[in-house]
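This is the structure, below, for whatever I ask next.
Missing here: one protein chain of the complex. Every other protein chain is in place.
Here is chain A:
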Amino acid sequence: MPAVAETLDTVQSVTEGTYKWGFETEIEMDFAPKGLNESTVRFISAQKKEPEWLLEWRLKAFATWQKMQEPRWPAVKYPPIDYQDAYYYAAPKKKDGPKSLDEVDPELLKTYAKLGIPLKEQAILAGVEGAGDSPSEGGRMPIAVDAVFDSVSVATSYKERLAKDGIIFCAISEAVHEHPELVKQYLGTVVPPGDNFYAALNSAVFTDGSFVYIPKGVRCPMELSTYFRINAKSTGQFERTLIIADEGAVVSYLEGCTAPMRDENQLHAAVVELVALDDSQIKYSTVQNWYPGDAEGRGGIYNFVTKRAQCRGKRSKVSWTQVETGSAITWKYPSCVLLGDDSVGEFYSVAITNNHQQADTGTKMIHVGKRTTSTIVSKGISAGKGQNTYRGLVRVAPTASGARNFTQCDSLLIGDQCGAHTVPYIENRNMSAKVEHEATTSRIAEDQLFYCRQRGLSEEDAVGLIVNGFCREVLKELPMEFAVEAQKLLQISLEGSVG
């Protein structure tokens, strides 16, 4: 509850609807030559000193991608993307491992400070050795962070602490070397390279991302998070995240992302794969805050992402929570394939489109196992000239006896130039399954605004309060610290949307 008061404070300190993460870090970078061909793929693989099998895997994905077409079914509009006019690899030049804060590239330090990552973690993130092994400073729950800067992971914190429980949390490029058997066993098994156009592209040129393995029966003692930052110009980010929860394991993982303000559009095509074995639980939370473009619709990130979980084990559970406030275009459908009997899939989503932003997002719940259950709660908010589409699929296979789904899609409109669309697909092949769908569309009513203003709230604070209320069911699913952040973000994203 106090978070809303804090939301109001934050907004008062922000005078205009500006994207405060839009700065650029000047730092020396290594780039791959511009463009995309087989030698780009070989270059990336060589930079990462990858084993032969992975290079082969990438090349096969690239060959598949070349034969594929961009999907045209999403309800989004954008000019054709020239895939040859971008860099596919950009990494800060490595200097010999800095030993103290004074020696770290001050530009990287400043970047983390500006992004609000706490000093303790800063020291770790910038690669200072020996600063990362004392969790729980001042009683605050530590959060382990993997920081991905353009194409590489620059550091991962609390690795040693986590290793004590047998937990692996590292950059995926590192996992390829340190834990090849796990990577080889699971990579591409949830989202195959040929799954879709962007997944194929990602499989060919993915550069970094996070790898998590929670061993049998282990409950991860802290939140794990990855912070993605696109910094370099004309560069795409293609990260790949793989999380495996072994039998009985429990983990909560968060991701956040920002990028500089630029007039050009930049592509972000990630793949996230989650594997949940018997009795395990994965909670995956996203606060997506890529640069959304300016008020006229110039610039912004194209966020074309494939996220999928397989609940392979009996009674396993995967819960996706996403707060999508950024990006010029969002195209993503975090999904659950419910294979194990009694497995559970959840999807909680808030998507905001303001100005010229477009979002086509939702989920797929594929019921295969017996008595599998899924819950979908989607809250779409459209303001300005924003277009917001919920697109979801609930599929019940003939094997999924006793499957249950509940879907609720609510849309909120602010102003008269935006749009909200709901496209639910339901395919039920089992007579014993129960599938429910509820949908509403509403507008922030003038009388609600007036009521709040009569009680002393400014118009923007009133909108923030009403929107936060509208999203409450989703926001309460977020880990505490993220929930506060998300509430602030919702309000900032809607600045200038009224009056």
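The rule we apply is simple: contacts are C-beta pairs under 8 Å (C-beta built on N, C-alpha and C of every residue); 3 or more make two chains touch, one makes a residue touch a chain; residues count from 1.
Note that contacts and distances are computed from a predicted model.
Enquirer: Determine which name in "Copper resistance system multicopper oxidase", "ATP synthase subunit b", "Fe-S cluster assembly ATP-binding protein" or "Isoquinoline 1-oxidoreductase, beta subunit" the UniProt entry assigns to the undisplayed chain of the complex.
Expert: "Fe-S cluster assembly ATP-binding protein"
Enquirer: Tell me which residue among A:Ile143, A:Val271 or A:Ile466 touches the hidden chain in the full complex.
Expert: A:Ile466
Enquirer: In the whole complex, not just what's shown, which of A:Gln47, A:Thr375, A:Gln408 or A:Gln448 touches the removed chain?
Expert: Only one listed residue reaches the unshown chain, and that is A:Gln448.
Enquirer: List the residues of chain A that touch the chain left out of this view.
Expert: Interface residues of chain A facing the absent chain: 1-2, 4-5, 8, 445-448, 450-459, 461, 465-466, 468-473.
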